[in-house]
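Here's a structure for you.
One protein chain omitted, others in place.
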Amino acid sequence: MDKLLFRDIDEPGLNTLEIYERRGGYQALRDALKRRPDEVLDQLLASRLRGRGGAGFEMGKKASFLPKGTMDKYLVCNADESEPGTFKDRELMQKNPHQLIEGMIIAAYAAEVNRSFIYIRGEYAEQADILDAAIVEAERAGYLGDRILGSELTLSLVLHRGAGAYICGEETGLLDSLEGKRGNPRLKPPFPANQGLYQGPTLINNVETLSTVPAIVRMGGDAYAAIGVENSSGTKLVSISGHVRRPGNYEVVLGTSSRELIYDLAGGPPEDRGIKLWFPGGSSSPVLTADDLDLSYDFDTLAKAGSMLGSGAIIVVDDATPVVDVALKLAKFYRHESCGKCTPCREGTNWTVRMLERIDAGEATPMDLDIMASVQDQIIGHCLCVLGDAMAMPISSMVAKFRPEFEAHIEAARERHGLSAAILSAAVPQPALAR
Amino acid sequence: MTEVARFTHGSRIPGWDDAADLEKAPAGVPDPAITEVPAELREAIEAAMALYPDRRSAAIPALHAAQEHHGWCSPEAIEQVAAVMRVTPGELTAVATFYDMFETVPVGAHAVYVCTNISCSLHGADDLYEAMLAAAGDDAGFNVRSFECLGACDIAPMASVDGVYLGPLELADAERIVADVRAGRPPVPEKELVRRACADPGVTTASGPDAEA
Partner (left out) sequence: MPRPQPTPVTLTIDGREVRATEGAMLVDGAKQGDIEIPYFCYEPKLGPPVGACRMCLVEIEGIPKLQTACSTPVKDGMVVHTQTARVKAAQESVVEFLLINHPLDCPVCDKGGECPLQDISYGWGGGTSRFIEPKRHFEKPLALSPLIAIDRERCILCYRCVRFSQDVAEDHQLVLHERGYHTYVGTFDGHPYVAPFSGNIIELCPVGALTSRPYRFRARPWDIEGAGSVCTLCPAQCNVTLTVRDDRVLRVLTRDHDGNPGVDDGWLCDKGRFAYQSFHVEERIVEPLVREGDALRAVSWERALDAAAAIARHAGRAGALVGGQATNEEAFLLQRLFREGLDSGDIDSRAGGGVPLELERALAAPALQASVPDLEFAHSVLLVDCDPVDDAPILDLRIRKGVRRHAVALSVASARPTALDASAHHALRHAPGAGEAFLAALDAALGGPGDARARADAAGLDAEAVASLAASLRDGGEDVVIAYGERLGAGPRGPHALRALLNVAHRLGLDTGRAGAGLLAVPAGANGRGVREAGASPTAGPGLVEPAARGRDAAAIARAVEDGEITALWLLRADPLRSHPDQARWRAALARAGLVITHESVMTEAVREHATVVFPAEAYAEKAGTVTHPDGRLQRLRPAIGHAGDVRPEWQVIAEVARRAGLDLGVSTPAEATAQFVAAVPFFAGLTLEDIGGRGVRWNEREAATAVPAGAAAPFELDDPPVAAGANGSLRLGTFRSIWASPEVEISPALKFLARGPSAELAPADARRLGLADGETVEVGSNGTRVRASVALRASVPVGSVFLETGLAEGSATALEGEDDGAALVEIRPAS
């Protein structure tokens, strides 16, 4: 397979304009500017490229939702890559920043936007410095600014560094943060395409999505759509980490088997241990087990299997790791990152952590597992944004799939801590009193 | 198991148990007539404000600049930012306390963020964090924190030292990092993330997949 995003990825100096141009960079932009914006948009629509940030909404469609006409419209690149297990955008920005910038310029042209921002997570300081330098180069070369390459397109690009908050990866949380506020998600509707940054129509896309745009223009939307499988066109960067021999980013055609990714590319678990569970799309995706390794790695198949492709980050957990540890780690992460705006997420993540801590400390009974599952149900679908669900769905899946292990853990911990069943029963909630 | 704490000094959050000091004046937008701002900081904040259609967007960059200048987002630092941005210090406090990278209590100058999220933790990050804490000891020059996923699971376990990503780290690296930082050297430079090639075996480049960037 020819690499699209990773073409030339390890070429020394690819982050400089000189090498990028030498490798054919900015040619796609020149080609795009020869066409009308709606023709470029048609290519994006034809590519059926689905957003690579997690939600998987078609990028061309999203761009087409922006109202036409002259007004302040914005393009925002979501580079707040914070989903545990995900590190692909980092690689793209660090090694090939101009590919992203070129993609943004083309996307801005297609969506008729003339102000753009990259919101990069504050921790990516090295990548931000590289991007800053690339933006200066692009400005000097006339790829950004007024009347780009003699066309009608005017575009400014500002790199905005965040300051450490997972929730700013949520698009409306990102917008509030970019406006200088706390990164609390907004109520939708209105959707950003209508009222986004500074209340203006805003197109928000992930780094990988925008980085794919030059390739789409280069090869044509239809040709891009022909790669991959139905409803999952193109190639995808997959970040594979956890218990594998060769963790890293791999560019694969959507529809490749998951086993191939985990074993053939990433080498499988060290010491030939078995796989207990794996997250197919970042820590927010419901877990799958060793039984699911032959699933095709694409949006629809994973959804059908009760999980999701998400950000394309596979985390492998071997069979020597207690599932309770994974659940607690996860729950604590979401509790830490919950913005606190809506009730189920703020309270539900905290409650879940407290229950898991009791389970781990041997102060629980199997009944607590039912309560925990029920609390997850109380979160799912009831929150302002998807962060609550992002904890509740994987936790729920772990309880459902590994209940015997949870029960054994409770029992073992109880024995370890020498707590008798009699003491515990006092802590068990009493039946509801009639009101 | 390591918990990523917003504050390292205990579970209580500063402010929860605090009443307002009724002797203080209300904190409106600081009057530039009575708020002195270091010229360099003022310049940085004004430059940031100029980048956005709405000056308020500069809150995070301005707080970064103030933190760099003052070492942490002290009340004084926040008042200075507020005076230049023409906002209340309260608005900036709300922002500063929301984000993990802003320090709202005094901290050491060298930030060591040890990722203890899931992928790193599967590779022993919790022990690494303990090792880092032990290595830094009571050196007030260090600010060792456990951090949520830093987006470098390919080099797990890892840490970000003054913004530079390092990994995969071994427990022994903790002592070296502290020693290097104290000596003013780049810490464990051979483990810098930016030196690594892409893991994807199929990448084709003019120089081949193993070239160093």
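List of remarks:
Just so it is clear, A and B label the chains in written order, and each chain counts residues from 1 on its own.
The rule is simple: contacts are C-beta pairs under 8 Å (C-beta built on N, C-alpha and C of every residue); 3 or more make two chains touch, one makes a residue touch a chain.
Not measured: the values here are computed from a predicted model.
Within the full complex, the chain left out of the display contacts the shown chains A, B.
Within the complete assembly, A:165 is the residue of A:118, A:165, A:216 or A:252 that touches the hidden chain.
When the omitted chain is restored, the residue from A:53, A:310, A:348 or A:394 that touches it is A:348.
Screening B:45, B:87, B:136 or B:188 for touch with the missing chain picks out B:87.
Contact between subunit A and the unshown chain involves residues 165, 167, 182, 187, 335-344, 346-351, 354-355, 358, 371, 374, 378, 381-384, 427-429, 432-435.
What subunit B contributes to its contact with the hidden chain is residues 6, 13, 15-22, 24-29, 31-34, 75, 78, 86-94, 97-98.
Operating definition for what follows: only the chains that are shown with their structure count from here on.
A straight line joining the Cα centres of subunit A and subunit B is 22 Å long.
Residues 1, 3-4, 6, 51-54, 56-61, 63-64, 94-95, 98-102, 113, 117-119, 121-122, 147-156, 160, 163-165, 193-194, 197-213 of subunit B touch subunit A in their complex. Those residues of subunit A that touch subunit B in the shared complex are 1-3, 6-12, 14-15, 23, 72, 81-87, 89-91, 94-95, 115, 121-126, 158, 160-166, 177-183, 198, 239, 241-243, 246-251, 265, 283, 313, 315, 317, 321, 325-326, 328-330, 332-333, 336-337, 339.
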